[in-house]
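All protein chains but one are shown in place.
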Amino acid sequence: MTTRLREDAPSAGAGGASALLHVQDLRRDFGGVWAVDGASFAVARGAITSLIGPNGAGKSTVVGIVGGAIRPSSGQVIFDDEDITSLPPHACARRGLVRTYQLSSEFAKLTVLENLLVAAPDQRGESLATLVFGKRHWREQEERAVIRARTLLERFGMGEKEDEYAGNLSGGQKRLVEIMRGLMAEPKLLLLDEPMAGVNPTLAREIEGYLAQLAGEGLTMLLVEHELEVVERLSQAVVVMALGRVIATGTMAELRSRPEVLNAYLAG
Amino acid sequence: MIVSASVLVPSIGFGLVTASILALAAVGFTLQFGVTNILNLAYGDVMAAAAFIGYVLNKHGASIAISLVVGAVFGAVASLLLNRCLYMPFLRRGTKLFGMVIVTLSVGIIIQNVLLAIFGATFFTYKFSVGSQVHVAGMVFNGSQILIMGLAVAAMLLVQVVLTQTRLGKAMRATAANAGLAQASGIATDRVVDVAWLLSGALCGLAGVVLVLNTSAFQSTTGNDFLVIIVAAAMLGGVGRATGAMVAALVLGVVTEVAAGYISPSFKEVIAFGVLVVVLLIRPQGIFGQAAVERDLA
Partner (left out) sequence: MNATSYYLTTLLVYLGVDILAVWALNLQYGVSGVYNFAFIVFQAVGAYTAGVVTLGSPSQNGGFQHYILGWHLPYPLPVIAGGLVAGALSVPVGLVALRKLRTDYQAMVMLVLSVIATLVVENVTGLFNGPAGLSLIPQPLTNGVASSSLNYQWLYVGITAAICGVVYIFVHRVTSSPLGRALRATRDNEAAAEALGKDVFRLRLFIFVFGNAIAGVSGAVLVQFIGAWSPGSWLYVETLVVLTAIIVGGTGNNAGVMLGALLVPVAFNEATRYLPTIGRPGLIDALQWIVIGLLGLVFLWFWPRGIIPERRRRFARQAARTGDAPRAGEPQLADPVV
């Protein structure tokens, strides 16, 4: 399964109308320790942007802020031309900014199919009107969602597992469910927090393949990733963080020769 | 409202006695909670059990001193056994925070009703001489109340010595302050947990006997009735912080008695409950604690 870099995708540093996400001057401290101390970058539409950096660089905090789970001490997050800085996670998700989690976050006592169905957006069956009108209020929409979910399951090779409790899956399978769930939510931007961490190499290559396919279909992604080779293969744009700051942006080829990037990885 | 000395000063006196009892109980509670992270709702009932054991001894002619010592020993042993035989096995099975609440609550209900089944629903009193009255700065104390306050001070000093001078004591404080780090450094071993339950249990048993010495009559539910103000003091002072619990006990003890003197006795409880709810909702780390960090149960 080969992946191709899309040379026509704009680089991460570029702002302007084509960027789906702008992160401006984010800062966040925890009890006096500045986890993020001035981070700015943009995520272009239709491309994969990677966020890399040594441990403690602040990547997870940035992801938390962008996704709405953490409030920044200062700075802004602009998504699709809207300031979403102070919005909670569910509001961000409703606007198409969907985040996946690094550690296992499956709904353990729901089946795999139900895990995906939960993610379907704007479900009539979740409104209070369900109490009044009952099943006929949501039956049709649910049936369509089931079809969509099953299609996804087939695509990711988990069609046979739809009735399995998500808590009983292997680590790798849980990771796939995580990604499928994110896709089920019909995101404009998929925020993937180390999707291949702790997964066996075969599955990691598989996931990489899926991500490349999705990028080829035009899905915008922001990927936090450790393995630099993967980053080089997948991303059109890379943002490097160290010690809470964004220290460089560009393509992997450009960054390889930059001394500050090398130093950050050697020192950190 | 005119603060008349005739109500205020004696109320403060009552408050100091209540604070002494509360300090013993709250320090015990907070030490165990701080180390193990288990909200032990059976604490008050173990206090009651210790009180009843002391009562049985007292009825057969034992002195108060014996009742106090046996109560403390009973509390220590009972708490250690409860942890080893019940709480720890449940934890190892993966029971989480709320599940442990149900477990400790069920245990408490069982203890309370075993006491009820054995002793019946009537009220009980210890037989002892209350001692002559002492006048201090407008407040009046009888002999047993002086004893209670003296005991509390002595116990608090002893606890402070253990916590600051012994290795196990320091390990307990480290675990309570930052359990994740302590666990990672291998400090929070089974032994530290055992000591926490023993020490907390001893204080629990002591507080139980002391509590019923001060009240004119007690029954199987007396310990449980006291539980909320104990938890309030422990939370207010910051979970795991012995000195915090002592200060909180002093404040709560005096404030509730003064309120009882001015408004009505049942207001004591309302204040205690109100404080607890406010603390839990607004500042769960208490006055002296730091923001709570996610941690495992020990």
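Chains here go by letter, A and B, matching the order in which they are written, and residues are numbered from 1 within each.
By definition in this document, a contact is a pair of C-beta atoms (placed from the backbone, for glycine too) under 8 Å apart; a residue touches a chain by one contact, two chains touch by 3 or more.
Keep in mind that this is a model prediction, so the values were computed, not measured.
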Which candidate, A:Ile78, A:Val118 or A:Leu243, sits in contact with the chain we can't see? A:Val118
Write down which of B:Leu81, B:Ile110 or B:Ala217 is the residue touching the left-out chain. B:Ile110
On subunit A, what residues meet the omitted chain? 67, 69, 88-90, 93-94, 98-101, 105-111, 113-115, 117-119, 121, 123-128, 130-131, 134-135, 138-139, 142-143, 146-147, 150-151, 154, 159, 162-163, 165, 181, 185
Contact footprint on subunit B, counting only the chain that is left out: 39, 86, 89-90, 93, 95-103, 105-107, 109-110, 112-114, 116-117, 120-121, 228, 231, 264, 266, 269-270, 273-274, 276-277, 280-281, 284, 292
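The working rule: only the chains that are shown with their structure count from here on.
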Please work out the Cα centroid separation of subunit A and subunit B, and write it as a whole number of Å. 49
